[in-house]
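Okay, so here's the structure we're looking at.
With one protein chain held back, the other chains of the complex are shown just where they sit.
The block that comes next holds chain A.
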Amino acid sequence: MSLLKYAKQYVVNQLKYAHLNAFISRTDPSSLTGRPPSPDPKDAESGLHSVYDKPIAIKDNICTKDFKTTAASGILKDFTSPYDATVVKLLQDAGAVMVGKTNMDEFGMGSHSTHSHAGPVKMQRYEGDEASAGGSSGGSALAVASSQCWAALGTDTGGSVRLPAAYTGVVGFKPSYGLLSRWGVIAYANSLDTVGIFARNARIVETVFDKLNVYDPQDPTSLSPSTRSRLGSNEGRSESLRIGIPLEYNIATLHPAVRSAWIRALQALSEKGHTLHPVRLPSTQHALSAYYILAPAEASSNLAKYDGVRFGSRAEGVDGTPESVLFATTRGQGFGSEVQRRILLGAFSLSAQAIGNYFIQAQKIRRLVQQDFNNVFATDNPLGDEKTSPKQAEEGVDVLICPTVPTLAPPLSEVKSQDPIQAYMNDVFTVPASLAGLPAISVPIHTTHKECAAVHGENDIRESAGIQIIGQYGDDKLVLHTADALQSAHKTVQSKAGPDMTAWGTSSLGQSSAKERRAFYKIAVEHGVTIAEARAIGQERDRKKEEVENLLLTILGTRYLDKAAAILDTSREGYMARFVQKDDPVAAEKAFFHNLMDQKQHAEYASRRIKLAPLDVEKAKM
């Protein structure tokens, strides 16, 4: 029997949802179900708060020795990294199981996970549905949303974790820049790239984050231990948070369902005793333009190494010109259209003629965006060299709450007809936190049934909008805890469910109550079976229980049973349940009752003696 929790269920889900194309490569199912018993009981015991034995999916731009690492690009289609990324190593060392590499936009460039050498990711929640899973970490998000894994790693450069989390209805967290190691993470734009985490709730995200949040000397941008020790001190912070509402995010094109989710999220937190404060982030409107200068500029540089000389694929035949050995054909064939577009954009904005008007200006905007955030947060940026003007305690806010993305997951057909600029618009709310390197999380809030029906008609699913929580640099824990608080007020169907449940509320058990499902989960874990199998076991158990109950009722009668139950301080059903598993329930009951009476008598004698003893003493004194 596998000790891996729900191993079989995850394997079944992976097969069931293979058509979503969330994975580029997957582990052999037997490596999940046939895993040897855990050698480290200390870690295994801590259950929920451990990644031990947990199946985790890795975005395909994070290097692994065991799987190919293609970054969804033709130029790396057969590339296997000779080493593991630090984040992968940390998870493996903690006992997590890598279930596979998830599909994505090539090198992280895209907002719908459609620009992939492995074909687009498709979110199909019901027959006929084909929606965007968001990008670029769409595969990771959808893998979690469809319960193909317990958690997943993605990367977030301008929103690539938060955006797909919002579309697919899971939690997606981008930590502060520099906390999680990027060693082994294929660079898109180094100054923005951040490893992010997906899971169905914020607690799991935090569990994974705690495992990864360590200094890595191999990553030159990894925050040193001394700087880490200065971060996120919550001393003196009041229980009641000051929540900022950035007014610039309430744009006219905000989808009504998203706006409504935003309002409900704020209401819920307000009801918990937190206070709401409108704030202004005036540079936000320029952030997106700045991002689409800076990220492609760095990308054009980072992707220069893919020439097919030392690794990766190479075009057939002779490449280059007689005077020089160049790689035009190889690069032309290996890179997809969006990557080529961004390389060209980046090469242009770095060129001598354009750098002053584009790259340099964009860097200035980036600084302004940072200052905007520093101006509204109650705490100073621990990395900042310039101190913002000292604030009164009641001035700054602790976290900002805003939508993650202006719309719900769009249909892929709509995405196809979009021009690139429209696609870039998706990142408008996620880019500012990326430019400033701040921690930000997207939490799913279900749309109302009415809002959902307006989009999906009679298809009985739950849709969600992503609500983003942004904190000051280093306040990652605060952001995670706020997300947890928001989730406890607005649970999604999946947030506390087992791996039978998708983010959109489809359970492999069909219609069933939460209580029933909990019972099945328990059986599934006990027996190492899928939840459907567990349900069969459960149902067999119920059938037998009914049979035994009828038998006992017929033979012993209700009065006898109630009396016996009263002795044990239980219900009639509770009393009868003791004999359900027995071969001969009637004989078992008889023996049990006999034994019970014996014990009862014995206990009565004993208690009488104890009660009398002090009385005797009293008497003696007199």
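The working rule: contacts are C-beta pairs under 8 Å (C-beta built on N, C-alpha and C of every residue); 3 or more make two chains touch, one makes a residue touch a chain; residues count from 1.
FYI, contacts and distances are computed from a predicted model.
Set against the options "Small ribosomal subunit protein uS2m", "Glutamyl-tRNA(Gln) amidotransferase subunit B, mitochondrial", "Rabenosyn-5" or "DNA-directed RNA polymerase subunit beta", the UniProt name belonging to the omitted chain is "Glutamyl-tRNA(Gln) amidotransferase subunit B, mitochondrial".
Taking the complete complex into account, A:V185 is the one of A:A131, A:V185 or A:A378 that touches the chain left out. Considering A:P220, A:G356 or A:G510, the position touching the chain not shown turns out to be A:P220 (whole complex).
For the options A:W262, A:F359 or A:Y473, the residue in contact with the chain missing from this view is A:F359. Only one residue in the set A:L247, A:A268 or A:L350 touches the chain that does not appear here, and it is A:L350. Interface with the hidden chain, as seen from chain A, comprises residues 62-63, 69, 71, 76, 79, 81-83, 85, 182-187, 189-191, 217-221, 297-298, 300-301, 303-305, 307, 309-311, 324-327, 347, 350-352, 355, 359.
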